[in-house]
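Only one protein chain is missing from this complex, and each of the others stays in its spot.
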Amino acid sequence: MESKAILEVRDLEVYFPIKKGLLKKKVGEVKAVDGLSFTLKRGETLGLVGESGCGKTTTGKAIVKLIEATGGEIYYDGREILNMSPREFKAIRPKLQMIFQDPFSSLNPRMTVGDIIAEPIKFHRPQENIQELVEHYLELTGLKKEQLSRYPHEFSGGQRQRIGIARALALNPEVIIADEPVSALDVSIQAKIINLMKRLQEELGIAYLFIAHDLSIVKHISDYIAVMYLGNIVELSPAKELYQNPAHPYTKALISSIPIPDPRKKKDEIILKGEIPSPLDAPSGCKFATRCPYATTKCNNQRPKMEVISNNHQVACHHWKKINS
Amino acid sequence: MRKKLTLVLVTLLALFLLVGCSTQQEAAVQKEGQTSQNNTETLKIGIAKEPANLNPVLISGLYGESLAGNIFDTLVSFKENSAKASPALAESWEINKAGTEYTFYLRKGVNFHNGDKLTADDVKFTLEAIMNPENASPSKEFFEPVKMIEVIDDYTVKITLKNPYSPFMMALGNPTAGIIPKKVVEKIGMDEFDRNPIGTGPFKFAEWIPDDHIKLVKNKDYFLAEPNLDEVIYRPIPKAEVMAAEIQAGGIDIASDLLPQDIKKLSQDDSLVVKTVSGLSLKYVGFSAQIKPFSDVRFRKAVYYAVPIDDVVQGIFGDTGDRAYSWIPPSVFPDDNEYMKAHALKQNEDKAKELFAQLKAEGILKDGFEFSIYSPQDPYRKKVATAIATELKSYGLNAKVEALEWGTLLPLLKKGKAGIYIMGWGSVPDPDRWTYKIFHTGSAMNFSKYSNKVVDQALEQGRRLVGSDKRGTEYKKAMRKALVKDYIHIPLAFTNVTTVMNKNVEGFEPSPQGYFHLVTDKRNVTIK
Amino acid sequence: MISKYLIVLLGFNLLTLIFSLSKATNNQDNLISYLIFALLTLALGFLINKVRKTNQTDSNIQTTSNLTWKKLKRNKNAVFGLIIIIILVYISILAPFIMPHDPLEMNWGKTIQKPSLEHWFGTDEFGRDIFSRAIYGVRIALGIGLLAVVLNTLLGTFLGLIAGYYGGRVDNLIMRAIEMWNSIPFILMAIALIAALGTGLLNLILVVSITGIMQFARVIRSSVLGLKKADYVLAAKVMGIPDRQIIIRHILPNCIAPIIVLATLRIGEMILTIAGLSFLGLGIQPPMPALGSMLSSGQQYISENLMMSIVPGTMILLIVFAFNLLGDGLRDALDSKLSN
Partner (left out) sequence: MLNYILRRLLILIPILIFISLFIFVIIKLTPGDPALVLLGERATEQALNQTRIKYGLDQPLHIQYFKMMENFFKGDLKSINYKQNVISVIINRLPATLELGAAALVIAIIVSIPAGIISAIKRNSVFDYISMSIALLGISIPVFYTGIILMYIFAVKLNWLPASGYGGHIWTTEGFKYFILPAISLSFVLMASTTRLTRSSILEVIQEDYIRTARAKGVKEKSVILIHAFKNALVPIVTNIGNQVAGIFAGAVLTETVFAWPGVGRLAVNAIFRRDEPLVFGCVIFLSAVYVIVNLIVDLVYTLINPQITYD
C-alpha cells in the first residue's frame, strides 16, 4: 500500500552567515542544514535522529518557516512552499504544525489553558463554536474541561505537553513537526505522550516528523527513520530495517548505545572517538570521517552520496558494503 | 589583556589632551590674575545679568551700559547730575540759537588705554559708526537728526542737526555714545572690538570669562584722577536670592537687583550698608490697542477697577518702588503727577463688574475667552502678572500668566501680539526719551500699537521745542490723553535703585539709572 | 487577604462620597473630583468582588500576581510607599473638598505670615494659604505626573516592542534614534522644546513624557528580545497568528513587570524634572499652584518664612520618595533573581 507523500523536502539548505569586522562583512557561513532530502507520507511518522547540534531542530523550524531556508525545495501536498508568498502560505500554515520540546516555555504563562487552545481557533476557524471545540480537543488529549480556566504553571510537564498538542490539533493539521516532544519529560510520562500521539495519528491521520536525539524514543512511533549528522542525512530507512541492518557506522554507533533492558543479550557498544566537529569548519569530505573507525583518505576528500541499499533503505557512506559484509 | 589596557589608556589620554588644550589657555589667564592678587584693592560687583556687549556702538541693556561707563568716556557727562550736562571729554561746547549746531572743544592730552591720543577723528568715527546702518547699532535712532559731523581741527568737532532735537545732549552723554579709538576699531573690526574694548575711561578691560566674571583694571593715566581701586570684577549672578547670599557671605562687595525682602534682611546686617535713590525706571501694565477686547477702553478701565493696584504695588515692590501715576517720573520735567493721580482709577468691584457685564452683553468679551498676561522672567513683573491674573479670575475671566524669556517675549511684543503685558522702562531724565518711543505711532517700543493723532502731534512738537514751559505743556497733553483718557497703560511703580554694599566700600552712590559710577569728577570709590 | 484592605478603603470612600455630595457641584473642579472619586469607589467595589471570587476558588494555588503581591507585602518599604501614594492620591482627588482656603485667594494685608490657626502653614508673598496651595499642588503634580507617565509608557513600550520584535532594520533605526535622543542631555532637550513649543500645561506634559522614552524603549526591547525566542511565541507564529496579535497577546503581557517598575520609578523623575523646569521659569505657569514654582519662589523668602519652601519641598520629596520606594519594592518582587 503506497500512500501519497504529504511533505517532501529536497536538498534543503540552511546557512547562517558569519559577520565580522568594521563593516559587518560576511566572512563565512555556518551550514546548519546542508542538502537534506526526505519524504513524509500521509499518516506516517518519520523519525529524525541525531546528536544535538546536527541541525535537526533547524530542519523542523525551516519547514514551518520559522527560519528562512537558504536553498532547496519543500513540497506540501505537491506544492512548493519555500518560494510561496506569505499570503498563499497562509492557507497552508494551519496544516503544518509544531510541538515544542520544552513544555514549560511553550505555553504563555499569562493565558489560561482555554485561551491558549482557543487562540488558533479564533484566527482560523472563527465561525465555529470555539468553546465546544476547545473542550473537544482538551478531552481528545486526555485533559479535563474543568481545567480550562487554569494557568499553565498549575500543570505538570506531561499535562502541559498535552496542552501543546491540543493547541496544535486545534488547527486540523496534516503534518506535525514534533521537536523532541518528550525529551524534557520523565521516562514514565514519555511513553504516555508517545502513546497519545500514536492514538491521535490513528484517529486523525496526521503525519509526524518526529525529531529526537536518540534512537530509543523514535523506535516505537516511527515508520521511517532518518539519521542526521552535521546537517546531512546519513541513513534513511524503514524503522525496523534500520534497527536490524544499520548500514552507516554512525547509525551502528547510535544503535549500540541504546540501553538494552535484557542483560543476557550480548552488547558490543561502539564508542565514537572525539566530539562532533563544529559546523563552522565541517570536514570537506565525509563529515563523519573525523570520528569514523573505518575512515580512509577517500572519506577525507570526497563527500559520499546517498546510495540505495535495498527498497527504501538509503545510506551515505563510501564503505557501506565493506563494513556490512 | 595588556593590549586592551593600552588601548583604553590611549583613548583616555586623547580625551584628556582635548580638555588639556583648553585648560592651558585658562591657566595662562589664571596666572595673570594671581600675580596681581596680593595687596590689591579689588571691588566685586554682583550684576543680575551678563551684558551682551561691551562695545558702546553695539551695547544694549543696563549692565552693558554700566560697564561701558567705566571703560569709556563720553563727550559730556551726566554721571553726577543726571539732568545737567557737565564736561567730560569735551571741555566746553557751544550750541547755536536754533539748536542745530553743536561745537565741542575736546580736552587735550587724553589717551586711550593703548596709549593712542584721543582726537576729533575718533569722535567723528564713533558717531558715524553708530549711525552706520551696517553696524546695526541699537542707539542709532538717537542720532537720526544728525546731518553732518565735521572735524574742525584735532580738538574741535562740529555736529550739525537737521532740525532742533532737545534730547541730543542726553544722547551724547549716554554710555552708548562712548568714544572708541578709530585706529584700533578699523584694524580689528567692530565684533572683535566688542570683546577687547579699548577706551579712555578710568578702567581698562582685562578679561571676560563668560557667565563667570568680567575684570577691569585701573587706568593709571585717567585724566580725572588715578582710580583708587586696582581692579573691578563684575560677577553675573542670575538668582536674586543667591545675590543676597553672596553679599552676606562676602563673595561680592556691591549687590544690585535685590528683592525687597532681602534688602530688608540685609539692612539689619551691621557689616552692610544699604543705599537707595529714587530711580529712573518704571514698571507698567500695557494693553494692546489692536486686539479685542483689550482695544476697548472699557475693558482696560474694568481691569484698572478690578485690580487693587495700590496693594499690588505695595505688596510686590515694597520699599523698592513708589506707586506711579504717570509715565514721566516726578523728578523729570514736566511733573504732572498731581493731575494724573487725581484721575487715576481706584479699585471698585462694582464698576469693574458692570463694565465686564457690558462688554459681555455686547459680545466684545466672549464667554470662556482665554487670554494670557505676558511678563518677562523677572520676579517683580511675574508677580504683578500673577496678581492681575488671579484678580481677574475672581471676575470669571480666564486669565493665565505667561512669564517668558526675552527671546520669546520680545518678538511677541514687537509684533503687538500681547493683549496684556507687564513691562518696564528706564531712561535718562528727558521727557522725550520717556514718551516718544512708547506712545508715538509706529515707534519701536510701542508694544500696544497705540496710535493717536493728538498724542503724536504733541510728541513731535515736544521734540522740536526748546523753550521749556511750552515743551512741558505738550508732554502733559500727550500723557493725559494716553493714560487717563485712553488708559492704554496702567503705570505701576517708579522703582528705586537700591544697592547693598559692604561697609568698607567708600564713596559709592547708586545712580538713578542703576549705573555703577566708580570714578567721576566728584568721587573716587575706594575700599578701606 | 487583599480584600480586607480594600473593604476599609471602600468604606472610607463611601463615607466621604456621602459627605462631599453637597459640595460636589460648586464648580467644575469639584465636579471632576467628585466624578473621579465615584469611579474610584466603583472600581474598588468591583475589585473586592473579583478578589473574593478568586480567593474562593483557588486558595492553595498561587498565581503570579498573587505571589508578587505577597512578596511586595513582605517588603516594608514598598508597603510604606504604597500607603503614602494611596494617601496622596486621596488627597489630590479630594483636594477641593478638604482645602481650608481657596488656593488662589490673595490677601495683601496678610502676606508672608507664620503658621497660625487660620493658616496652618502660614501664607506666601501674595497672602495665599500655603497649606491649600500645597494640597492643590499635589493634585496637579500627581495629575501631570501620571498623565506624562502614561504617555511615556505608551510611547516607550511601543517603540521597544517594535524594535525588539521586528529586529533588523527597524530595530537599527529605532535604536539609533534612541541612542541619539539619549545623547542629548534631557534637561537641555526639555528646555529647547519648551522654548520652541511654549509653556502650556499640555506642552509641559508632552515634553517631559518624551524625555524618558529611551530608557523605557531600551528595557522593553531587551525583554522582547528574550521573549520572542520563547517557544510559545514560535508556536503562535507557526499557528499563523498575525504579528500584531502575537505582540499584543503574547509578548506585551509578559513584559508588563518591567513596564510597571519603570513607570513607577519614572513618575518621581518626571515630577523632579517639572520642578527643575519651574526653577528655570519654564514649568507650570502661575497662578496655578505648582509645587516646583512654589519651591523656587519660596527660596526667595527663605529667611522670612521657611514654610514657603519647606512645605512644597517636602511634598515633592514625599511624592518622589513614595514612588521610588514602591518602584524598588516592585522590582524586587517581580525580579526572580533576588526573590529569596
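Letters A, B and C mark the chains in the order given here, with residues in each chain numbered from 1 onward.
The rule we apply is simple: a residue touches a chain if its C-beta (ideal position, glycine included) is under 8 Å from a C-beta of that chain, and two chains touch if they have at least 3 such contacts.
Keep in mind the model is a prediction, meaning the values are calculated, not measured.
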The one residue from B:E134, B:D270, B:D367 or B:D469 touching the chain left out of view is B:E134
Among listed residues C:W69, C:W108, C:Y166 or C:F279, the absent chain is touched only by C:F279
Of B:P87, B:P164 or B:P236, the residue touching the omitted chain is B:P236
Across B:A83, B:I152, B:A225 or B:A444, the one contacting the chain not displayed is B:A444
Across the whole complex, the chain not displayed is touched by subunit C residues 77, 176-177, 179-180, 182-188, 191-193, 195-198, 268, 272, 275-276, 279-280, 292, 295-296, 299, 302, 309, 313, 316-317, 320-321, 324-325, 328, 337-338
Where subunit B meets the left-out chain, the residues are 1, 3-5, 7-8, 11-12, 15, 19, 21-23, 25-27, 30, 50, 52, 58, 60-61, 133-141, 191-192, 194-195, 209-213, 235-239, 241-242, 245-246, 248-251, 405-408, 410-414, 437, 444-445
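Following the convention adopted for this analysis, only the chains that are shown with their structure count from here on.
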Among line, ring, star, complete and other, the chain contact graph is line
By Cα centroid distance, the chain farthest from subunit C is A
With centres defined as CA means, the chain nearest the overall centre is C
Dist(centroid_CA(subunit A), centroid_CA(subunit C)) in Å evaluates to 50
When centres are defined as mean Cα positions, the distance from subunit B to subunit C in whole Å is 45
In their shared complex, subunit C is touched by residues of subunit B numbered 239-241, 259, 261-262, 265, 308, 311-312, 314-316, 377, 379, 382-383, 385-387, 389-391, 393-394, 400-405, 407-408
Within their complex, subunit A touches subunit C through residues 61, 64, 66, 90, 93-94, 96-98, 100-102, 105-111, 119-120, 123-124, 150-151, 153-154, 164, 167-168, 171
Seen from subunit C, its contact residues with subunit A in the complex are 58, 61, 63-64, 230-232, 234-242, 245, 249-250, 253-254
